[in-house]
Every structure is written in structure tokens, then in C-alpha cells.
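Below is one structure, written out as C-alpha cells; the observations come after it.
One chain of protein is taken out of this complex; the other chains stay put.
Labels run A, B and C following the written order; every chain starts at residue 1.
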Amino acid sequence: MTHRVHVELVDNPIVVPSLIDDANDPDVGAIAWFFGVTRRNTGDRVTDTLFYEAHRPMAKGSLEDLADLAREKFDLRYIVIIHRLGEVPVGQASVLVGCSSPHRRDSFDALAWIMDELKRVVPIWKRECYADGTTEWVHPVES
Amino acid sequence: MTHRVHVELVDNPIVVPSLIDDANDPDVGAIAWFFGVTRRNTGDRVTDTLFYEAHRPMAKGSLEDLADLAREKFDLRYIVIIHRLGEVPVGQASVLVGCSSPHRRDSFDALAWIMDELKRVVPIWKRECYADGTTEWVHPVES
Amino acid sequence: MSLNILLFAAARDDIGSDYVEIDVPDDATAGDVLNKLSELSPFMAELVPYCRLAIDERYAVASASIQGAREVALIPPVSGG
Partner (left out) sequence: MSLNILLFAAARDDIGSDYVEIDVPDDATAGDVLNKLSELSPFMAELVPYCRLAIDERYAVASASIQGAREVALIPPVSGG
């Protein structure tokens, strides 16, 4: 029974780890992947590109903590979390999360949980660069 | 705004459609993929390989119906459903489902819903070929 | 009338053929066809109560008429995925 975790911050387009082979484990029945992609339209604003910044060592540690917590909460065999920093143009991936598990429900639930937590606690920030030339840091305030 | 559906029954290893490009759409913020993989262990039985059979034209139509229903229930841009038939050894994928959407929740929920429905209604059957040489059609009976 | 029923998976293995020909009245329903199929063998008597009938590639309710059907198939409990 293998438990592998791959956490990475990258400054270039995310290279997808090989989808079946890397997660290969005869006890795996389910593999699920999530790609977060820069979207052009948010409400009535048009995005040209996003720029991501991080407290890098803290963000890396925080993602590793998330992977460990996910393995405690769900029956997982393999976890990948890769976040891209710097400029991420429309249509490109800023984040990739992958899980494998004996049963599909664990991978589905873990993907959703990891993304929710990532957006809540990991010290990474995005700056919107709108088509009209303005830019804006996104600092969501809980209402 | 594009809405694309790709449904396929294949007799060979599933080839993953290119993950970002095929689903590329500037309104897409989330892409999620699920791979169902032949697992070695179920309870205390050891599987060597699975063999899948289908009512092919009905299964194809049923998967297309599922894709259409998923697009009605969730805000999706792109849906891929590929099911492999024939022998699928341990560690290989029997099914691939992919979705893209403006927001991640739609893709997560659609993946889980499509897999639940697929297992409930699509006329595909698997035969377990156990390591001890016995084989058995899987015909789950609701209890 | 004589009717060919497509068979799959354990039903096909039990009957030993991809289809079986049965005789039913002209006004037979999907339910009548299922009853007839369940009489074919002890195994079918156990399996058929859990099966659905598909008429022209659509699941049919028990009261559905099989008149004019181009294809009738016995669909055992499915296990794809």
C-alpha cells in the first residue's frame, strides 16, 4: 500500500503528471483531477490575465499540511497539488489537484475539500489584470 | 459560448483527450476528470482482470442522454464520457468522465452525478475474472 | 407472434445464445415478455425479476406494448463504470 504526496509551486505552465501510471496502484479504483483555469468573465468584468503571488515557503508547507489532512479525512492513495505562480493567462491552469482512492467517493470529496481549504488558508494571492488596463488584488472578505 | 459533448465506447486503452486544449473556452474556470480503474482487491477477493460487455447502441445513446441531462442540471461547457469494453486489466481505466464549467462546483457535482447515473442505467456489464480462475458476472441487486 | 429477445451477460451465458425466440400474444406487454423469459430456466427465474426490458433501446414499463417493436432486449442489472 503506497501513499504518495506530490506538492509543488511552479512558475511555468503546469505539466500534468502522467495520469494513470503515476497513480498506479492495484488498490486504486478511482482517480480524479481538478484544474482551476483563468476565466475571462467574472460578473461583467473581462479578465486579460491573472498574476499569482505567494509566501512561497509558507504556501508550500500549507499545501503539504492540506495533503496530510486530506489523507486523514479520506481513504486516499495518491495526492498531487500543483499551484502556478506569476502570470496565468486566460485558458491556462493556475492549480491542479489530483487524488486516487480505492472508491470514487473519497477522491471526489477530497478534491472538493482540498480546493475549499486551499482557497481559505494557503497564502497565495491573485491580482486581476482586466482588459480595460486596470489591475486589482483579490482579497476576499467574509461577509 | 460552446457546448461540446464527446461520448465514445472503445475497445482499447482509453486515450485521454488533451486536458486543457480540448476543453479550452475563455468562460471555463474549472475542469475535472474522473478515471474509473480496475481494482485488484474487493473485500477478500483478488481480481485479475475485468471484462466489460454492452448493448452497444443502447449504451451509446444512454451515455449521450446522460451528457444532455448533466448539461441541463449543471452549468457545464464540455463533457467527455468514454467507456472501455472488453478486457480491462488491473490498473487500467474502464471509464473516463470529464467536465468543464465556469465554476468548480458544477464540474465536481456533474462528475459524481454522471458516475452514479452511469452505474444505475447504462446497459454495460462487467465480469470479474478472479485470481483463483473463477469468473462471475456482476449484476448488483438493490437491497 | 414470435419474438427475438436480445440477451446479455449472465442471461446470455445461461441460455447459451445472444438471443432467444419466444412466442407471445400479439397484444403482449413488456411484463408478459419478462414472465415468459423467467420460465426459460431456474437461473432465469431468479435473474429476470431484477431485469428490465428495453424496447427499441429504451427501458420499458411493465405495461408497455411490444407491438411494432423493432428490437426487444433483456437488460440484467447493470455494472458499468
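By definition in this document, a contact is a pair of C-beta atoms (placed from the backbone, for glycine too) under 8 Å apart; a residue touches a chain by one contact, two chains touch by 3 or more.
Since this is a predicted model, take the numbers as computed values, not measurements.
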Partners of the unshown chain among those that are drawn: A
Positions on chain A where the hidden chain makes contact: 36, 52-55, 57-59, 61, 83, 94-95, 115, 118-127, 137-141
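Everything that follows uses one rule, which is that only the chains that are shown with their structure count from here on.
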By mean Cα position, the chain sitting nearest the middle: B
Averaged-CA centre spacing for the pair chain C and chain A, given as whole angstrom: 48
In chain C, residues with contacts to at least two other chains: none
